[in-house]
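The structure appears below as C-alpha cells.
Of the protein chains in this complex, all but one are displayed in their positions.
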Amino acid sequence: MVARGLLTFKTTPSIVATGVTAGPLEKKSPFVSQFDKVYDDERCGLKTNEHAHAKMIEDACMIALSKVDSIPSDADFLLIGDLVNQMTPSNFSATTLGIPYVGLFSACATSVSSLVMAALLTEAGMSTCAVAGAASQHNAIERQFRYPVEYGAQKPETAQWTVTAAGVATVTPYKKGFPSITCATIGCATDLGMTDPLNMGAAMAPAAADTLTRHLAGHGTKASDYDCIMTGDLGKTGFELYKILIGNTGVDVKENFRDAGAEFYSDNPVFLSGASGAGCSAAVFFTEIIEKMKAGDYKRVLLIATGALLSPMSFQQGDTIPCIAHAVELTMK
Amino acid sequence: MDEKKYAQLEQQTSPKTPLLRNVIFAFLTGGTICLIGQFIALFYMTFFDFTERTASNPTVATMVFFSMLLTGFGQYKKIGQLGGAGSAVPITGFGNAVISAAIEHKSEGYVLGVGGNMFKLAGAVILFGVFSAFVVALIKTILVKFGVISW
Amino acid sequence: MISIFITSFIVGGLICVVGQLLFDVAKLTPAHTLCILVVTGSVLDGFGLYEPLIDFAGAGATIPITSFGNALTHGAMAEAEKHGLIGVLTGMFEVTSSGISSAILFGFIAALIFKSEGKI
Partner (left out) sequence: MKKLEGMHIRKLGLAIVVLVMLTGCSENGIRIHNDSSENARKAEEVFIKDKDLTAVVTVFHDKDLLTGVTLKTFSRFKKEKIEKELKKKLEELYPELDITVSADGKIWMEANKLINSDHEKDLGEKIDKLKLLLKEET
C-alpha cells in the first residue's frame, strides 16, 4: 500500500558505522567526547572556509568507512549535502572520494533525508554500502546567509549559531547488533508566514510538528512508544513552540522529547537560542543517539530533522521562510 | 493553525527583546565611542594645527583605524552584540561593515573579492548619503533662488 | 571646555539610542537604520541644524554616521552658495568624507593582514 510520504522498510537497513568531525568551537559542546575528530583550526589548516568544509566531509566519510574496514571504492553511494551555494563543499569531497554521488538539499534536514535515500537504495537491493550525511561550516554559512563573520550585528536571543560539523553514517543491509531503519516520513514544506531569519526555530517548529503528527498517525504509533523523539535544530525558542504545537494536538509531551539544537551547546548563553546548521542534527544523531542505541539505553527512537528552505535572496525579496522536516525511525532489535 | 494564530503564539513564546537593556547599552556604548572620539579630537587640536572644526576629519580616520584593529582581532562583533546600535551607528560601525566584508571576501582575491564586496553592507549608506545630500542641496538652492529662504 | 566631553557622551549616546529604537521597535535591519540616520543628518543640515549640534557636542555629533550625511550636504551647499544651481552638481563631485576614504584604505589594509575567525 502506498501512503503519501510514508515509507516502511521491510528489510530494515542498518547504520553500521558513523563518522563525525567538528570544528574547534564545538569543543564547548557536551557531545564533544563522542565526536570522532575535532580540528584545532576552523579552516583545518587550509586556505578557505569552503576547503575546510569539504575536508571535514571527506574525513567524516573516511572515518565512517574505516570503522567497517572499508575504503571509498567499497561504497556504492555517497548521499550528502550542505548549505553552501550549489553544495560545492559536498561536490569537492565527492570528487576526492570517488564514490557514485548524489547531492541532496533539504537545508538542515539533509541528515535525515540522505539517510532515508540510503535506506531506500538499500531496501531496493541496489546498494550494499551507502554513505549518507550532512555538514555545515559556521564561517562559510554565516557569510552566505547573514553577515560577514566579523560584522558586529546584534543578534536577538532567538538567533542560532551555525555549527561547524559533519556527520555521516554508513548504511548497509540489516546487520544484527546495529540500529536499523524501520520507517520514515517525508515531510511537506510548511510555511506559516515567519520572515525573521534570526528566529528560524519559530519558522521550523510547525514543520516539525506537522511531520511528527503525520508520522504517528501514518505508522500507527504513539509518542510514548519512543524512548526518544529528537528534533534537529529548533533551538530553545523553536523547541518551546514545537512542544506547544504538539501539545495542542493532544500528544503527551514528556521527557522523551529532545532537541539537538537546544542541547548542542548546553546552556551556554553566548550561543543564544542554540545550534543550527545541517551538521548540528547530523552530529548529534550520529553520535549521541547511535551510541545510546548501541548501549541499549534507547530501543526505539524517532529522529526529525528540520530545515529552513530560505536563501539570502528570498529573504531580501521579503518572502516568508518555507520549512521542511523529515522523520526517520530507528530501532534496535 | 493559520498564520495569524501562529504569529500570535510565536510572539507569546519567543523571548522578548530586552528593550530597556538594549537602549541603555546602546547609550553607554555609543556615548563611550563618541567620548573617545572627543579625546582624539582634543589630541589633534593640542598637538597639531587643527581647529575644533577641522579636527573632525583626522578624528574620524583614527576611529576607523581603531575599528580596523578591533574588527581584525575579532573584538568588534563582541562589542556589537553588547552595544547594538551603540557600536553600529558611530563611524566605527560603518568602518566595521566595510572592513569585515573586505576581510571576509579576501578568499575570492583582491579585485573581485575585496574590491567587489567591500561595500556590500556599507554601500547603501554611501548611496543614500550622497543622494540625499544632492536632493537637499538642490531644494535649498531653488528655495534661495526664489527668495523663500536665505543661506 | 570640560562640558564638551559630557555633551559629546550624551549626544552621541542619544543618537545611538535612536538607532537602537529603529532596530528593536521598528524592526529594521542595521543597513536600513544607518541609511535612515544618514538621510536624517543630511536633512538636518538642510535646515542648518546640524552644525550647531556639532558646536554643542563635538565628537558626539561628528562620530555618529549622521555626520556623514551632514558633511556631504554641507559640501554640496557650500558650492551651491558660490556657483548657484550648477554648484549643486559640481559640489556633489567635490564632496568627500574622511569616513569613506579611511574605511576604504583601512579596509584594504585589513584584508591584507587579517583573516576572519568565527570565534566567540
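Letters A, B and C mark the chains as written, and numbering starts fresh at 1 in each.
Note that in this section a contact is a pair of C-beta atoms (placed from the backbone, for glycine too) under 8 Å apart; a residue touches a chain by one contact, two chains touch by 3 or more.
This is a predicted model, so every value here is computed, not measured.
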Displayed chains contacting the withheld chain: B, C
Hidden-chain contact residue, picked from the options B:Thr13, B:Thr29, B:Asn57 or B:Thr92: B:Asn57
Touching residues (missing chain, whole complex) on chain B: 42, 45-46, 49-57
Residues in chain C touching the chain absent from view: 1-7, 51-53, 55-56, 71, 74, 78
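Please note the rule applied: only the chains that are shown with their structure count from here on.
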Centre distance in Å when chain A and chain B are each reduced to the mean of their C-alpha atoms: 38
Inter-chain centre distance, chain A versus chain C - centres from mean C-alpha coordinates, in Å: 45
Touching two or more other chains - residues of chain C: 23, 30, 116-117, 119-120
Per-residue multi-chain contacts in chain A, two or more chains: 143, 148-150, 153-154
Footprint of chain B on chain A - complex, ascending: 47-50, 143, 147-158, 192-194, 199, 202, 206, 237, 240-241, 244-245, 248
Complex contacts: residues of chain B adjacent to chain A: 1-3, 6-7, 9-10, 13-15, 17, 22, 71-72, 74, 76-81, 83-85, 87-88, 93, 96-97, 99-101, 103-105, 107, 120-121
Residues of chain B defined as touching chain C within the complex: 17, 19, 22-23, 26-35, 37-41, 52-53, 56-61, 63-65, 67-68, 71-74, 78, 83-86, 88-95, 97-106, 110, 114, 118, 121-122, 124-130, 132-134, 136-142, 145, 151
